[in-house]
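A single protein chain has been omitted from the complex, and every remaining protein chain is retained in its original position.
Let's look at chain A:
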Amino acid sequence: MTDTDESSQFDEESYPSDGSLDYDSEDQDMEDSQFWEEDEEMEPSSDNFGAMSHSEAIQVDHTALAASSQRVLEPEDLLKGQAADVARVSELTALEPWRAELLLWKDDWKVDHVITKYLEQGEKVLREAGMLSDDPVEFVISKPRPDFMCFLCCDEDKATSFKLACGHECCTECYSHYLRGKIQENGSLDITCPMNCKEIVPKPAVMLLTDKKLQAKYQSTLCTRYVRAHNDMKWCPAPDCGKAVKANISVTDESVIPIAECNCHQQFCLACNIDEDHLPCPCKVAARWLEKLRDESETMTWMSVNTKPCPKCTNPIEKNGGCNHINCTQCGNHFCWVCLGDWAKHGSSNYQCNMYSPEQAEEDQKSVNAKREQLDRYMFFYTRYNNHRDSAKLDEKTYKNITKTMETLQKEGKMTWLESRFLPSSFEILRQSRQTLLWTYAFAFFLDAQPEREIFLKNQEDLELHTEGLSELFEYKWDRIPGAKVNFLDKCSYLKSRRQKLVEHVMKGMEERNWKFLN
């Protein structure tokens, strides 16, 4: 890279206003700063509420505590990132950029690995990646020739033709048609010569033979692969968002929970496939909980008064007639409704439970009770988890009213738009607290008895109490809002610190590997 290149990428705006520039560090971070230029402090200017004045602002932790270092990547950033990798490999291997890109694509964009492999093994690497020749290639469309016949359409009088290093030549019309089909099927750098030989059709050839729309599709397929190849990057799961987030910390470290937040406000975990903020639950615990929810969803009918669990498989049985002989449809167990004992012991003579033995009954009851107890325990946590989920949905309704309230306050001359900015910020705190709160129930469910557990439960209780407190404030009619502003601000700053405390307590335990979970 030349000096002129370097200077050209800093436009005037990116110089610090005081004019100082640390040239040394700029130089060092060259590669990186191009791509992962540190974002400025997250400014909520992209929301619907205009710029936030700092004096009024309630500072919102947009991202989870442990993942404060993340970078949202627009499609252009992704392209720049790929280009920077390609340039680097190309420079160090002296390969043409399209060859470098093909090698990167084949080896999951592991830049250093690609460079080392090529320098060690040379052209063998090119062959394996689908480049049959290392002669310099010019991607050009050939003029019509009398001796040429296209092997796809068998036309002899075609205008123009194209071929790769493998020599399989067909007319440009057929080539374009072929590429169109492949690109529409999500092909990118895996598209091979139409002759079904191993030669890859490289990017410059694709660009030569396709229109803008197909090129865009081709490029986005490449981007998808690029993001997938990096375990610290993930596409934002919000539909049609099209941005990705990159973590600037290790996402494989089990003691961090890298919750990302996209510019579109979608939150998701970079280390697992849960598309929301699951703090304070470690990924594994959160996954266990979600699995539990799935498993138990059928068992829920248990709680209804008219059902009893099959003593063998716990499948809920509903008694719909007078007969006490129950035949479980799930496991085929025959049992007595009254005592839950084996039906065979009741004899075939009558349909009454006449086998009542206190010992047996007690034993049966014990096993049922144990299962019941387990379920009750689960239900305790589940109800609270679910309740916060439901409340979050109700809160969303509240949120829709906030703008209206702000408008009313303004119209009635009670508060300026700026003065009422604390409402949306407070709402964000409420939303966050609920989100954390609901996952605390998942965490607590798996938590084994230990002294730290009591502290956790205390934190949880405290967070819950004040979350509901804030939630109540949002139910005020608009004319009570100005008087409650201080109250809002107090509650928010308290909640914020409580949430932080709770999460930090959990994280500290994770770092020290102190938490003991139930199996």
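A few points about this structure:
By our rule, a contact is a pair of C-beta atoms (placed from the backbone, for glycine too) under 8 Å apart; a residue touches a chain by one contact, two chains touch by 3 or more; residues count from 1.
FYI, contacts and distances are computed from a predicted model.
The listed choices are "Queuine tRNA-ribosyltransferase accessory subunit 2", "YALI0F31955p", "Mediator of RNA polymerase II transcription subunit 20" or "Vacuolar fusion protein MON1 homolog"; the UniProt protein name belonging to the chain that is not shown reads "YALI0F31955p".
Set against the missing chain, the residues A:132, A:195, A:272 or A:484 yield one that touches it, A:195. Among A:154, A:313 or A:331, only A:154 touches the chain that is left out of the view. One chain of the complex is left out; on chain A, the residues touching it are 151-155, 173-174, 176-178, 181, 194-197.
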